[in-house]
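Let me give you the structure first, and then I'll get to my questions.
Here the complex is missing a single protein chain, while all its other protein chains stay put.
All chains are identified by letter, namely A and B, in their written order; residue positions are counted from 1 within each chain.
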Amino acid sequence: MLNNQGRPTTPKDSAVASHETFTRNRGLQMEEALLFEIGRTDVTGVDLDEPASFVSRLGHLAREEEIGLPGLSEPETMRHYVRLSQKNYAIDSGLYPLGSCTMKHNPRLNESMARLPGFSDIHPLQPQSTVQGALTLIEELAGWLMTLTNMDAVAMSPKAGAHGEYCGMAAIKAAIEAKGEGALRKVVLVPESAHGTNPATAAAIGFEVRSVPAGADGNVHPDAVRALMGPEVAAIMLTNPNTCGLFERQIVEIAQILHEGGGYFYCDGANFNAIVGKVRPGDLGIDAMHINLHKTFSTPHGGGGPGAGPVVLSSRLAPFAPVPFIKRDGDKLALVEDAIGTQALGRLTAFHGQMGMFVRALSYILSHGSDGLKQASEDAVLNANYVRARLADLMSLPFGNRPCMHEVLFDDAWLKDTGVTTLDFAKAMIDEGYHPMTMYFPLVVHGAMLIEPTESESLASLELFIMTLRDLAMSALRGEKTRFEGAPFYAPRRRLDETRAARAPVLRWTPPQPITDAQQAAE
Amino acid sequence: MSETRYTKDHEYIRVEGDVGIVGITDFAQGQLGDVVFVELPQAGKVVAKGAEAAVVESVKAASEVYAPVSGEVVDVNGAIEGQPGLVNEDPAGKGWFLKIKIKDKAELSELMDEAAYQAFVSSCS
Partner (left out) sequence: MRYLPLSETDRSGMLARMGVTHVDELFADVPAHLLLKDPLDLPRRKGELDVARQLGRLAARNVPASSVPFFVGAGAYKHHVPATVDHLLQRSEFLTSYTPYQPEISQGTLQYLFEFQTQVALLTGMDVANASMYDGSTGTAEAVLMAHRVTRRKKAVLSGGLHPHYAEVVRTQSQLAGDDVVTMDADVRASEDILSQIDATTSCVVVQTPDFFGNPRDLTAIAEKCHANGALLIAVFTEVVSLAALKSPGAMGADIVVGEGQSIGNALNFGGPYVGLFATRTKYVRQMPGRLCGETLDAEGRRGFVLTLSTREQHIRRDKATSNICTNSGLCALAFTIHMTLLGEAGLKRLARINHANAVQLSGLLAGVKGVEVLNQSFFNEFTIRVPGKAADVIEKLAAKGVLGGVPVSRLLSGKGLDDLIIVANTEVNTDEDRATFVAALKEVL
């Protein structure tokens, strides 16, 4: 018998390039309905036994109203979230050059360490005798942070970078009040290039923000600081390396100006990853600096948190660190949880900080060691400079072709008269399989494009990225606007209408309303 | 005969008798992008020249609208709260923000006239 299962195995040229599918899926690119459109309130993916009968002790407040929460079975749940995940770009899938955000590799060892029951399954208020290992871990991480920065103390509880800024600036305010200068020193100097969190933090603590202009070379200049310095100045908030990707060359002198004038130096440590093991912030005259564990020490960003923002403090600010903190008594560790009777600030959050992030960060630090941390900083800086050097002939560098730190800043001067904007260029990168760089930040540069490749990229990966940007840049310069204006073409969504979203905000799902008779009549 | 004056923050004030109609200029709406929200003061509020009188927001930017002159707010344009797009479409007309009863007309002379403002705008871009 002839086996009749033969079929064509060489693809044929098709007349139809593409067509709209019935499902609107495009092969592996799946559309996914909202949970509220597929779930049912009587479906559950969790098997629980109904309790034996009992007498309620809820009093008169038992909930009688329906909640309206849909449920999914386990297989449906798996499919819903796996499909959603496939609409996200991630470091694990490609280069993620988001300047200032430090999207470096997230080692999985750190994930498994954080999930050890001895760390993940302990309660913040269980007896301290039962969590000595956890307290030791926090103490050990604190030790690394103080040594790497050459600072005297560290407040571990802040929950993220902005919360760390808040903690550091609060300590500064407390120190000023302790000196009896609270009514006098009301102004905080913030460079124009700063992260938005800096002025927002200063304002939240009741300081008035005074803007420091940036120099033509992208650095803050001592003269500009001196001109604004006075008895009313409490502190400066300076990012170093700064948001232009440059080390503040005259940072030591700036610190001196602040200190001589009776003020404090807050450093935004968002870019500490460029200099770990290369220079210690404490040697630069810094009084307080937060460290984003989710940037420098690679705890995962998780789609927007959780982060962690411990703050290292100089001896001048150490007494004002908030509770709780750890005190060693022989071979026992204890948490100091009450600020009463000390100069310490009160709590900035419940409990003791982001333990889950502490474990990951310490795992990262121990894996690297002091030699690996130094190498990581050098590689991050090397990669950024390599990108700079290879693109400098096509794209414009606002502060000249000088070495940068871990990120390189281009502006849009080179796009002038092409009709292509920074936004268009970024969206075209999406079609090429890259996450765009940080755009339109810092504000001091027009059409900013801030590229941070991180140390996690191989040379081959960098080369392909560079060649891609060169191809896009040449295309823009040739005036091939259509490739840019409509981009992205190949993402799960085309450009989204943000005006519509903001003018009539729809911030939650609501059940579709049945069409009324009046509406039907009108149609 | 109405006369229009301009501030360096890109507000205009069109003077009609004792009252000035205040809004943002066409240049300003272009810089902000699609306006999505405005916050207007209550009628009756007394504002000093240069004080914050209203807020205008686009998707990516937010600006205060400052009073070009001192006076009392006598009317606000509720229509732009519901249809903020009017600020983009017709900033000098239907997209006005508020009316101020002018306290001191001398303050107007500190503002730019049409020609001066046009020159100022070309130096901005």
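One rule holds in what follows: contacts are C-beta pairs under 8 Å (C-beta built on N, C-alpha and C of every residue); 3 or more make two chains touch, one makes a residue touch a chain.
No experiment lies behind these values; they were computed from the predicted model shown.
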item: Touching the absent chain when the full complex is considered, from A:226, A:316, A:347 or A:483; value: A:347
item: Residue, one of A:259, A:280 or A:316, that touches the chain absent here; value: A:280
item: Full-complex contact with the absent chain, from A:193, A:239, A:363 or A:418; value: A:363
item: Absent chain, residues of chain B that touch it; value: 37, 57-62
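Going forward, only the chains that are shown with their structure count from here on.
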item: Intercentroid distance (Cα basis), chain B paired with chain A, Å; value: 37
item: Residue ranges of chain A in contact with chain B within the complex; value: 440, 498-499, 501-503
item: Touching residues on chain B, where the partner in the complex is chain A; value: 34, 36-37, 57-60, 84-85
